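Missing here: one protein chain of the complex. Every other protein chain is in place.
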Amino acid sequence: MIKVQQDNFDVGAELADLTAGNYGIGGVVSFVGLVRDLIDVDGRDAALRAMTLEHYPAMTEKKLAEIEAEARSRWPLEASLIIHRYGRLEPGEQIVFVACAAAHRQAAFDACNFLMDWLKTDAPFWKLEETDAGEGWVDSRESDDEAAARWQIKPDRAAE
Amino acid sequence: MIKVQQDNFDVGAELADLTAGNYGIGGVVSFVGLVRDLIDVDGRDAALRAMTLEHYPAMTEKKLAEIEAEARSRWPLEASLIIHRYGRLEPGEQIVFVACAAAHRQAAFDACNFLMDWLKTDAPFWKLEETDAGEGWVDSRESDDEAAARWQIKPDRAAE
Amino acid sequence: MKVLYFAWLRQRIGVAMEEIELPDDVDDVGDLVGWLTAKGPGYAKGFAEPQVIRAAVNFEYVPFDHKLSNTDEVAFFPPVTGG
Partner (left out) sequence: MKVLYFAWLRQRIGVAMEEIELPDDVDDVGDLVGWLTAKGPGYAKGFAEPQVIRAAVNFEYVPFDHKLSNTDEVAFFPPVTGG
């Protein structure tokens, strides 16, 4: 399931919903991404006031659903969930939630790790950071591209 | 932090406690282990009525703390938590919870995966399964030994 | 066609979305980037380094040699940074 929303989410309630009534689930791996208060600005630590997530609404849900479907084609998942927020978020706030439930734990670990890696490189979101020194857009990180490449075959980028 | 308890736990509350006030945390990976309702008995599926977890109280907390310390020596974690229940549990009930918080996501993923693997092979718990056909102790799985061996160097087993 | 811009590309161009009639000499995404670059100083600044710009047509990432039609929805943006 995919949720793209401005509002916060309740991790405990989401996990309970995800597994409710499915006794074939032996393990659930989840990731919560949070806004940190220190960021790197030109090699120096700067205090983050807030971060604003912009996205491409018509494309976001489509891409997230494709990424989720890819994970479900690769691992035998009993249930999965991606929640991604947009809008203005302050340090400590939740940004993203990914959960994968499977009969056995390693499938859940790998699928969740995969979803986060692909989400970082394929979901159309952009982060604007706000510090005392002003605003700046987050640069994409090579390490994220490398993390995504671990899983090989990225159909969407194949043509680039 | 380590908790060995008979009572259930609230994943949402535990995660909130784990990250409260620490704005250096960028990602939290957690694992919840649940009791499944179907088990393998001599190659056939059998309906599980309940599972009873026995443990070695004086050793359990010590081993879990050692495993947690090992993870924290390997990855730069901001916070970590292991909860393991004992006693009688029915299908759908929560057995174990492991959470790792770090500035960056991959450390949290790897540390959580490592903790589960080592916990499976090093924490002194034994599962007794109860089906319509009777009771039976769960056999240790070679796949768990192999999963734990991925992380190399198991000080406790080095002498075996 | 509908053309959308995101993040700093949107800020430099000063527009989030616009309707454009596909010009006759624009066949693919790369042609459109060239055509837009000549449209004004904000566009020129936004597309100054076209190699860092990503494109999507009808909600799919595409390379710059992707052919365009007048009914497409085209989006331009820097590499994504969500998650």
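For clarity, chains are labelled A, B and C in written order, and residue numbers in each chain start from 1.
Definition applied: a residue touches a chain if its C-beta (ideal position, glycine included) is under 8 Å from a C-beta of that chain, and two chains touch if they have at least 3 such contacts.
For clarity, every value in this text was computed on a predicted model and none was experimentally measured.
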Left-out chain, listing which of the shown chains it touches: B
Contact with the hidden chain (one of B:T19, B:S80, B:Q94 or B:T121): B:T121
Option touching the unshown chain, where B:D10, B:D40 or B:E54 are the choices: B:E54
Touching residues (missing chain, whole complex) on subunit B: 33, 53-56, 58-59, 62-63, 84, 95-96, 116, 119-128, 137-141, 144, 156-157, 159-160
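Definition applied: only the chains that are shown with their structure count from here on.
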Number of hops, subunit B to subunit C, where each hop joins two touching chains: 2
Subunit B, residues touching no fewer than two other chains: none
Contacts with 2+ other chains: residues of subunit C: none
